[in-house]
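A single protein chain has been omitted; all remaining protein chains appear in their positions.
Should a chain be cited, it is by its letter among A and B, assigned in written order, with residues numbered from 1 in that chain.
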Amino acid sequence: MTEFEPNIVAFLCNWCSYAGADLAGTSRLKYPPNVKVIRVMCSGRVNPMFVVNALQQGADGVLIGGCHPGDCHYVQGNYFARRRMAILKKLLEYIGIDSRRVRMAWVSAAEGNKFADVIKTVTEDVKQIGPMQHFRRSNEW
Amino acid sequence: MVNLDKLRETVKEMLTREDVKYVVGYEKGTYGFRVSPSFAFIPEDVDKFIFSPLCVNNLTIYPMLEEKLPLPKDEKEDARKIGIVVKGCDSKAAVQIIQEKGMKREHVVLIGVPCTGVVNPRKIKARFSHQGKNVDVEEKNGKFVFVIDGAIHAIPKEELIFDKCKHCENPTPVLYDVLLGDEIHSTEKEDYEEVKAFEERSFGEKWDYWKKQFERCIRCYACRNVCPMCYCKKCMVDQLSPQWVRRSTNLSENAAWNIMRAYHLAGRCIGCGECERVCPMGIPLTELNKKLQKDVKQIFSYTAGLSLDKKPLLAIFSPEDPKEFIL
Partner (left out) sequence: MTTMEKLVLPKLGIRKLIIGMLAEHRFFGPVDDDGATLFKQIKDPAELDLTFTNSTVPPKALLFKQTETLFKFSLGRSVKIDPVDITNERTIIFGIRPCDAKSLAILDQVFKGDYEDPFYLTRRKNTVLIGLSCTQPGVNCFCTSFKDGPASSENVDVLLTDIGEKYYVEVRSDKGKHLIASMKELLRSAKAEDENNVTYVEEKAIAAITRNMNIEGMVNKLDKMFENSLWKTIAMKCLGCGVCTYLCPTCNCFDIQDETALEKGARVRVWDSCMYPEYTLQASGHNPRPERVNRIRNRVYHKFNYCPKNYGVTACVGCGRCIDNCPVNIDIIDVINKAGEAKV
């Protein structure tokens, strides 16, 4: 039986975490291929609606990658993102969705290794939790 | 609860002011235990105004429902104030909207009514489902008293009031221009017992519960339209490009709608319970809103609708915000 391979959607901020992911790539670091990256200019741009929509469309886990506190290219975006995600996770938990599906990580442009580790961690965790079936779109009409 | 003559007198006086356009209050409904919002433009309109334990509506929605349409060239907008009769919970909505800059403080004149609890329409309808004629309800000695066909009914308050009223921390409006009656001080505290109990359940149990509720949603958006805090010019569900939430009614879209609406009310919902009252399917929406209210209070020490000076929850941040969940 084929093992469950989760779909992870990662919203990575252009200046730090996306660059970090780039570095992981150029350094030829190995990490699970389950992640699908969407580049945003800042983690503060991530609307919780994106996370919910991703979960609807087939993502088993969602990762939001941002700059370390104090290092945000737009000064404060990551702080706002942190607040939003804290609340969203609480809400999802209350509905019965394991909040380990929605993760946040601070990855700087120099942290290629950390990016690879983050992806490994998130993929492993979501693999353990299982496929996201709760409010997935069936796309069968 | 409140001296009706004083209420009407106060409103009439307010209407004589040049800077007040109209006053919104309550009037008797057309049947049973209903009460209807009432608009007074001239003093004669005020004779209909009442205040009773049946006045459940949150009238602070009305300043947000004003439609601002393009005017003919020389016509200027009528930007006069609106008077609103507010209970304790309603006033918190006004505070929260002003805090968010949704409206200006000067735009409203608040007639505060200290409130000792209102009747839950579902509960009273369950007991008197065939009451056609409109009934007046009074509060006397901890009981709701009313007369139907000559028979006097006196029912203990706790059996009929909303759950929100049982733990009301602000029976006296927190913001008002005029207060009708003495301040009521409450020793009640909202302890979020039910929320905490639900949190203890397993993920599977929680999802089964909410799955069943979301499947019943008919996406009529009554919850959104009655909520004073839902005043976005273009709601997320009405966006077509891109479309976030499809209009089909199935579990996926209904869940997305309810989750996102609850999320958008985080740190903003003041717990008036109107959403749950108007839901035709009786979905327990206040449970979701209460959960976020509790968490926001616990984690960020923020309570919505109490102070005009505070900044909205998601417009600020603190370096001490929770970080344990971040990798």
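To be clear about the criterion, a contact is a pair of C-beta atoms (placed from the backbone, for glycine too) under 8 Å apart; a residue touches a chain by one contact, two chains touch by 3 or more.
All of these numbers come straight from a predicted model, not from anything done at the bench.
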item	value
Touching the absent chain when the full complex is considered, from B:N3, B:S186 or B:S248	B:S248
Hidden partner chain, touching residue among B:E67, B:D149 or B:D182	B:E67
Residue touching the undisplayed chain, where the options are B:E13, B:D208 or B:D238	B:D238
Residues belonging to subunit A that touch the chain removed from view	57, 137, 139, 141
Residues of subunit B (touch criterion as defined above) contacting the omitted chain	29-32, 34-37, 39, 57, 61-62, 65, 67, 69, 122, 129-133, 212, 216, 218, 220-222, 224-226, 238, 243, 246-250, 274, 277-278, 280-282
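In this text, only the chains that are shown with their structure count from here on.
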item	value
Euclidean distance of C-alpha centroids - subunit A vs subunit B, Å	36
Subunit A residues within the subunit B interface of the complex	48-49, 52-53, 56, 69, 76, 79-80, 82-99, 103-106, 118, 121-122, 134-138
Of all residues in subunit B, those that touch subunit A in their complex	198-199, 203-211, 214, 236, 244, 250-253, 255-256, 259-260, 262-263, 266-267, 288, 291-292, 295-296, 299-300, 313-314, 317, 319, 321-323, 325-327
